[in-house]
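With one protein chain held back, the other chains of the complex are shown just where they sit.
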Amino acid sequence: MTALLWPGDARAGDLLGDAVVLVAMAEVEQAWVEALVAAGIAPPGAAVRLAELVTDVDAEVVAAGAEGTGTPVVPLVALLRERLGEAHPDAARWLHRWLTSQDVLDTALVLALRDAVQRVREELVAQVAALAGLVRSHRTTVMAGRTLTQHAVPVTLGLKAATWLVTVLDAADGVRALRWPVQLGGAAGTLAAPVELAARHGAADPVAVALDLVRRTASTLGLEAAPPWHTARAPLVRVADALVACTDAYGRIANDVLTLARPEIGELREPSAPGRGGSSTMPQKANPVLATLIRRAALSGPALAAQLHLAAAEAVDERSPGPWHAEWQPLQLLGRRTVVAAAQTTELLTGLHVDTGRMRSTLATATADLLAERRSLAEPAPGELAPDSDPDPDADPASYLGAADALVDAVLARADAVLRQEGEL
Amino acid sequence: MTALLWPGDARAGDLLGDAVVLVAMAEVEQAWVEALVAAGIAPPGAAVRLAELVTDVDAEVVAAGAEGTGTPVVPLVALLRERLGEAHPDAARWLHRWLTSQDVLDTALVLALRDAVQRVREELVAQVAALAGLVRSHRTTVMAGRTLTQHAVPVTLGLKAATWLVTVLDAADGVRALRWPVQLGGAAGTLAAPVELAARHGAADPVAVALDLVRRTASTLGLEAAPPWHTARAPLVRVADALVACTDAYGRIANDVLTLARPEIGELREPSAPGRGGSSTMPQKANPVLATLIRRAALSGPALAAQLHLAAAEAVDERSPGPWHAEWQPLQLLGRRTVVAAAQTTELLTGLHVDTGRMRSTLATATADLLAERRSLAEPAPGELAPDSDPDPDADPASYLGAADALVDAVLARADAVLRQEGEL
Amino acid sequence: MTALLWPGDARAGDLLGDAVVLVAMAEVEQAWVEALVAAGIAPPGAAVRLAELVTDVDAEVVAAGAEGTGTPVVPLVALLRERLGEAHPDAARWLHRWLTSQDVLDTALVLALRDAVQRVREELVAQVAALAGLVRSHRTTVMAGRTLTQHAVPVTLGLKAATWLVTVLDAADGVRALRWPVQLGGAAGTLAAPVELAARHGAADPVAVALDLVRRTASTLGLEAAPPWHTARAPLVRVADALVACTDAYGRIANDVLTLARPEIGELREPSAPGRGGSSTMPQKANPVLATLIRRAALSGPALAAQLHLAAAEAVDERSPGPWHAEWQPLQLLGRRTVVAAAQTTELLTGLHVDTGRMRSTLATATADLLAERRSLAEPAPGELAPDSDPDPDADPASYLGAADALVDAVLARADAVLRQEGEL
Partner (left out) sequence: MTALLWPGDARAGDLLGDAVVLVAMAEVEQAWVEALVAAGIAPPGAAVRLAELVTDVDAEVVAAGAEGTGTPVVPLVALLRERLGEAHPDAARWLHRWLTSQDVLDTALVLALRDAVQRVREELVAQVAALAGLVRSHRTTVMAGRTLTQHAVPVTLGLKAATWLVTVLDAADGVRALRWPVQLGGAAGTLAAPVELAARHGAADPVAVALDLVRRTASTLGLEAAPPWHTARAPLVRVADALVACTDAYGRIANDVLTLARPEIGELREPSAPGRGGSSTMPQKANPVLATLIRRAALSGPALAAQLHLAAAEAVDERSPGPWHAEWQPLQLLGRRTVVAAAQTTELLTGLHVDTGRMRSTLATATADLLAERRSLAEPAPGELAPDSDPDPDADPASYLGAADALVDAVLARADAVLRQEGEL
């Protein structure tokens, strides 16, 4: 189910795809029944591998039946019951007992998001490594610094890449801090039905049993137990914020590549690949397609995260009529698009061509401008020494790099710490 | 390809779906070749029904190949060439000669959007008719007016429905004013290749021939001829603005239904349908699912239209690296979602249950508050008559409806004019 | 009250400023009382020049008192009553009789917006004139066309400016189509109080009198009469859409200037002015400040217009708790920022420096690439003539401009029509 109008979408594979979300819903149902079995409430035969009962094509059927109740959960449960059929009467009977639709859909989205974010995290680590390498390789590669599009003072490519690295590290901080809680509260967040159910089975402390069901389900799914957050949507909003922080970082990098790959500048060039960057009519073209598609994602991310905030802000009662429903597709899109952009960025960074010759040419042409600030320092303030040598338009831009090297070291140290924590160093 | 996480998506059928966009691209390619044939440039054998050569499953293949050039056009052309094969050598040779990818994709999106908007327009007309009926039926149905959630002064359901009708009429004005231009400019908006091509065929006025090719192509596709708008994106932005104006209107209506269908108010109720509004656990539930899903679309529309504005605002050069690519999927989503919300709104309005008994109960309880403004008029200003009868808390709210009836007439007149223009009266 | 953090804000003068909105509210109150007097309901002494009673500093006082009722209307009325004092007892008594706060604030915003939009319209006309001049002057100025940042095929500066002109004309279409209705409906859109008031004065047809009060008030203010749109917010949403279409257009132009003014390209340059574009540390700098600030507005506009859509979509009841209040400041910001960006764009376009020498240099360097498409046409299809002369890398880019000239003519014709309608031709 690759999106035709989001080129590169195939890189996300089936992550957060409809089929995956469907399977995740089945996994939540299954984990819950397993918890009921483990608690001695449901009979052992109630626990059946549900994820295997749904196939890719089911997403279409379930989707078509989702309008009646406003969520895909009820048609999925109906389909699972039918498939369990007479062969698994206990499983059919105990299925979805007593979850509410929001429990299943919220938790399934958390599962599917976690896998997509895990992929993003791997890409972030790869980007940190690639950027640290780039920084180290080009620590002394001098190039023109540019502010408000004009030549400013000299920088190094190492320093520029270090600012990219900072944005990636900042994004990685956010992603690494994410937590993945189940959302299980029943009809209105009280867990009333499980408590009742436990009481019927003679539990001495039915509330403790219900809370334990939540813990077991969370554990089976590899999620954290948590109080219901049916109308307190920060867990999803934070994922959205963290993902858009990634596309922010990628956009910032892509913009530099798009600018510096302009033929008149030519200091950077995307990695080439067969069939990449061509035009349908212009044979000479080597378009910066990766950076173009990355920037597309960066332009599109903020509005998607804002949708999640809006849905959280408009929450009401014990289940929100509309705001809740407005969360799902934006999360899916944001997750997939971020995976795509992350993969593209890793490829872009790993194979980035640096044309040091063009950088030197720019410097040669622009030396006078790039050292204008330095010349303006020439008239010493009281107590200042006169400059060692009279800075002149022909001076070497490499002599005016300030603390670039030390700043690069600080960023590299931060990068190395992350790589070490992630087992990459 | 119904979206699992946008319940109701099936209502949009294949409108603006990937398969439809793919076919639309083929139709643009075909219309262009037909124009070349009609102009005597390409041989008659070059014109082949291309739309029939692509099938639903191709969207997946083309999508997977779209990253290389950043658009789905190049892989589609490759696929078409392969299918034309040796059986249609002229068609294979003349295919995409000399269009650019943006020509094909922009114009295809216009085609697919036009069909989706046509469907929205039909729903708008149906909504105007349904609302005009509701207004007429409930011209004298008095109910509590509410401002900032509190009882204000009496209104009629006819007047309330008339304000809904105004929002729908305003939305319809926008939709009806849309125009559908081709976007054909070649590599950089100069039509250089077609002019060159015409010159090679000995045209006396190759520029005239090229412009004529544009006109013919437009005419074949039922679109307007227009100068290239490759970086002047108002034609798409206006579609987005018009569509979000529809979801604005629908949201405004849905909010009233959601509020007035609360059990404590109970003055309106959604039409029921088998399986609609149920809960996975609570058998008593009759959730206002239509209004919920409509409101979801209304909460989601503004950000999508804003994406189109942003893409237009960030346009640069003769083709924008990223902003252009950021337009496609938001347009697809906005178009499909608006169709879904439009269909749901028509159904909601057509079958809306009005509980006049509950309206009367509210009035009975709230009469004193609803007539407080009137009582505050009791002390006459100089020159004012004393009120006919002393307004008292028990007075009939129907006696304080102001110009409601006259205002309703003005709105109905506007509605009837639209229905007449649309051939519905 | 120039905003410190929106450099250039001073260009908007007091348009849509707090003081102007305050005066506009007073004008609405006054126009209504004048209508009451004209209708023989209020005594002649009730009509007093209210706008003169409020001063700039009052905005602060009224603002501080606005939270209690959630709008600035009640504290303004209190302040006016106090100032009318005993000198104008009739005016004090009849003030705000029987308007509701939303009547006053909505209509005042329409008034203030209209004046801001009028200024934008004047700038648009000036921009159309400037751009038409630029197009005509540079009809034959050949330059490199650029797509996805890379050299594509040759264009002319005339054609590029014509695409800018199209965006400005599209924006002007939207602005010129705006309508400016009063919003007068009383407590809940029924005009109940004015009807009651008219009845008390013995009117034979009190509804007709109330509707006539609306018409008179509209006429006094130079606005259209209209049914109440207290919860049907298209009139404001359309203004927002039209304004953001302007900043879209300006952003598109600014992006080209920012790109082509890069020192490595150097084909365009902003008009210089004393103190403009300097840096606090780098004496050589001539930053493209106008384009920078224009682009800032373009990046900021879409979200503001989306706020208006959201507020419209979340409308409920007969006055919306929150959505209505969320409209005011975004409208003020969007209006002022658009005026600023419009004025900056006019200045940018009027004084834009074109460096045809640099354009020729680029062409000279890039000729081979710019003519690659043409060379790819060299192998004739069946029935095609061979190219006149073998196109070679050294050929003149001016020979491959396609229909540029004819396309320019079409845009100029559209521009001239607008200038004629606006009395500028």
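Here the chain labels run A, B and C in written order, and each chain numbers its own residues starting at 1.
Keep this in mind: a residue touches a chain if its C-beta (ideal position, glycine included) is under 8 Å from a C-beta of that chain, and two chains touch if they have at least 3 such contacts.
These figures come from a predicted structure and were not determined experimentally.
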* Among C:Asp212, C:Glu267 or C:Glu314, single out the residue that touches the unshown chain. => C:Glu314
* To do: Would you indicate which residue among C:Thr100, C:Thr190 or C:Thr231 is in contact with the undisplayed chain?
  => C:Thr100
* Which listed residue (A:His138, A:Arg337 or A:Arg374) would be found touching the missing chain in the intact complex? -> A:Arg374
* Pick from C:Leu15, C:Ala39, C:Leu53 or C:Val73: which residue touches the chain that isn't shown? -> C:Val73
* To do: Tell me which residue among B:Arg49, B:Lys285, B:His353 or B:Arg420 touches the hidden chain in the full complex.
  => B:Lys285
* Asked: Going by the touch rule given at the top, which residues of chain C touch the chain that is not shown?
  -> 1-11, 18, 21-22, 59-60, 62-64, 66-74, 77, 96, 98-101, 186-187, 193, 254, 258, 273-282, 287-289, 291-296, 298-300, 303-304, 306-307, 310-311, 314, 321-323, 325-326, 328-330, 332-333
* Structure fact -> Those residues of chain A that touch the unshown chain are 41-43, 70, 90, 93-94, 97-98, 145-149, 152-155, 159-160, 162-164, 166-167, 170-171, 186-197, 199-202, 207-208, 210-211, 227-234, 237, 241, 244-245, 247-248, 251-252, 255-256, 259, 298-299, 301-303, 305-307, 309-310, 312-321, 373-374, 377, 380-388, 400-407, 410-411
* Just the residue numbers, please: which parts of chain B touch the chain that's not shown? => 146-153, 258-259, 261-265, 279, 281-289, 292, 310, 314, 362, 366, 368-369, 372-373, 375-376
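Here, only the chains that are shown with their structure count from here on.
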* Proportion of interface numbers common to chain A and chain B (over half same, under half different) -> same
* **Averaged-CA centre spacing for the pair chain C and chain B, given as whole angstrom** => 24
* **Inter-chain centre distance, chain A versus chain B - centres from mean C-alpha coordinates, in Å** => 31
* Structure fact -> Multi-partner residues in chain B (2 or more other chains touched) are 70, 98, 186-187, 193, 298-299, 303, 306-307, 310, 314, 321
